[in-house]
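Yeah, one chain of the complex is gone here, protein chain that is, but the others are all in their spots.
All chains are identified by letter, namely A and B, in their written order; residue positions are counted from 1 within each chain.
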Amino acid sequence: MNRGIVVSSVTVRFGGVTALSDVSLNVQPRDIVGVIGPNGSGKSTLFNAVSGLVRPASGEIRIDGQDAVGVPPETLVRQGLARTFQTPRVDPVLPVEAAILCGFQTKARQSLLGAMLHLPGQRREEAQMRASCRAIMERLGLIEVADVPLGELPMGQVRLVDVARAMASEPRYLLLDEPAAGLSLLEQRRLAAAIRLLAADGVGVLLVEHNFGLVGELCRHVTVLDRGKVLLEGDVATVRSNPVFLQTYLGSHAA
Amino acid sequence: MVDFIILGIVVGVSYGLLALPLSLLFIATGTVDFALGAYAVLAGLVCFVVGGPLGMVAGILSAVLAASLVGLVSRLLDHNRRSDHLTLVLASFGFAIFLESFVLSTFGEQPYVRQPFTDYWDILGTRVSPQAGVNLAAALVVLAVTFGLLYATPVGRMMRASAINPRGATLAGIPVHIMRASTFVFAGLLAGIAGVLHLYTSGLSYSSGMHLALSGFGAAIIFGLKSPLRAFLGGIAIGVVESLSNGYLPSHVATVVPLFFIFGILILQGTSRTFSGGRA
Partner (left out) sequence: MIEKWSALIVLVLAVLAAIGMGSNAAWLGTSTLIAIYSLLALSVGITYGQAGILSVAQGAFASMGAYATGILTARYGISPFLTLPVSVLLPALVALPLARLVSPLSPLVLAIATLMFATIVEILLRGGGDLTGGYIGLSGIPPLFDAQTPVTFNLIAWFAVVVVVFLYANLMNSAWGRAINTVRHDPMRAVADGTNVTRLQSLVFTLGAGMAGLAGWLYAHQLSFISPDLFGIPVSINAILMAVVGGAGVILGPVAGAVVLSFFYEFLPGQESRGMFYGAALILTLVVAPSGLLGFTRFRRRSPAVRRGAVSAGAVPGKVAS
């Protein structure tokens, strides 16, 4: 069996517009793979194609050898492909612990009747979820804000909660959609540490970013998209020093 | 067959007249006002009681006033961060109940109707009241004025801009809240006209509001809420279906057919919609 998320020559069209053309990508367990590109480069489309929200016109997406094209997004999540959102979609009144508990959907086995009758099995399951939830919060340093409503947290911690929620399903792969956007440098560091922790546990991480910062810090392999096509790919150091990259990409974001 | 279609168009015009403001409201505010039928009833009954041309003005004005109140409520609801589109729907439910009860305690239970024409026109062998001609003419004028207002005046441009992109419109200096409020007022005006025409066609009673709103919704929805013209045509389509089923089917079946028609189209729309991605 072929492990990993394997994207081969995927093309996505919206009406007559080709948003993504002939893009390939490989994310192995323990890997942190970066995709960067400016606005409109197709990185969000790639993200949506992998997470099952957009159906490619051609090409193949396989997750651990299984065909993922046309599989409903929630089924992909159940198969071990978790994601976060660029703008965390949170209920601002929900406390941190309650929000992370929502991530345990794929772990819930209780029947509707069992839940309604509060059977022993349900009680056991609920206790397990709460215990794992606390463990995740401890790992990510969220334990002291467990009761704080998300609406009152700074963006950096909300992003961490989003990652924690994704971790709850014990995913084999995690897709992160511009997780560093709007974070302070310190917050980026904490997030990077959390992502490294995950990868060390064997999770394959796909990091889609606008800026090079976090990608440069975390990834070994990086793909640069431009206008729907792969402009460059390779390990971080090579890409960083490539004149084409410097000219077309960093030209507008000189760091 | 032809006679039923003609009759259907005659009835459909009045549905279309209610569908038009619903569609306008949906475009401008993303929500709908369930109390539109109640405005129409209010307008019709006030018109009857006051009487004469003055009655028509008074009737339409009362509908405008009622609609302005809902506009105001929607403004208040916007202040609540928690409110979504359904909240205004609920509020408009509340207002419809309020108005129905107000009309009942003011005007009583009996139906009101005014039919000034005693002779009929003969169109392709069908007896049609001249009132039908008046309704159609009024509807066409209203339609023309609405489109003129929306597409040929600066106010209309501002209205459409605030509907398509409220944030952008605000940045461009368009008073979005005023635009929304004026859409409510304008919708009230149209509902008022529809109510007066109803008084002169088939009559109204305090409880007609829900039926009118329902027909208006059906009309506005079947060809898509987003276009006032299609909403109007939807009204005519429903009128024709209703008239045909009344003509050819036993009476207890006939009343359900238009509803099944609308319901079926809704579900077709639901099942054909695919999950579209875009920026998540």
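In this section, contacts are C-beta pairs under 8 Å (C-beta built on N, C-alpha and C of every residue); 3 or more make two chains touch, one makes a residue touch a chain.
Since we're looking at a predicted model, the values are computed, not measured.
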{"item": "Neighbouring shown chains of the undisplayed chain, as defined at the top", "value": "A, B"}
{"item": "Contacting the left-out chain in the complete assembly, out of A:Asn26, A:Thr87, A:Asn211 or A:Asn242", "value": "A:Thr87"}
{"item": "Per the touch definition above, residue among B:Ala67, B:Ala139, B:Leu225 or B:Val240 touching the missing chain", "value": "B:Leu225"}
{"item": "Residue in contact with the excluded chain [from A:Gly4, A:Gly34 or A:Gly103]", "value": "A:Gly103"}
{"item": "Contact residue for the chain not shown (choose from B:Val57, B:Leu77 or B:Leu136)", "value": "B:Leu77"}
{"item": "Subunit A residues touching the omitted chain (full complex)", "value": "51, 72-75, 77-78, 82-85, 87-95, 98, 101-108, 110, 112, 115-118, 122, 125-126, 129, 147-155, 158, 165-166, 169, 182"}
{"item": "Footprint left on subunit B by the chain that the document does not show", "value": "26, 30-32, 73, 76-77, 80-87, 89-91, 93-102, 104-105, 210, 214, 217-218, 221, 224-226, 252-253, 255-256, 259-260, 262-263, 266-267, 269-271, 273, 280"}
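The definition used in the following text is that only the chains that are shown with their structure count from here on.
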{"item": "Subunit A and subunit B, separation of their C-alpha mean positions in angstrom", "value": "46"}
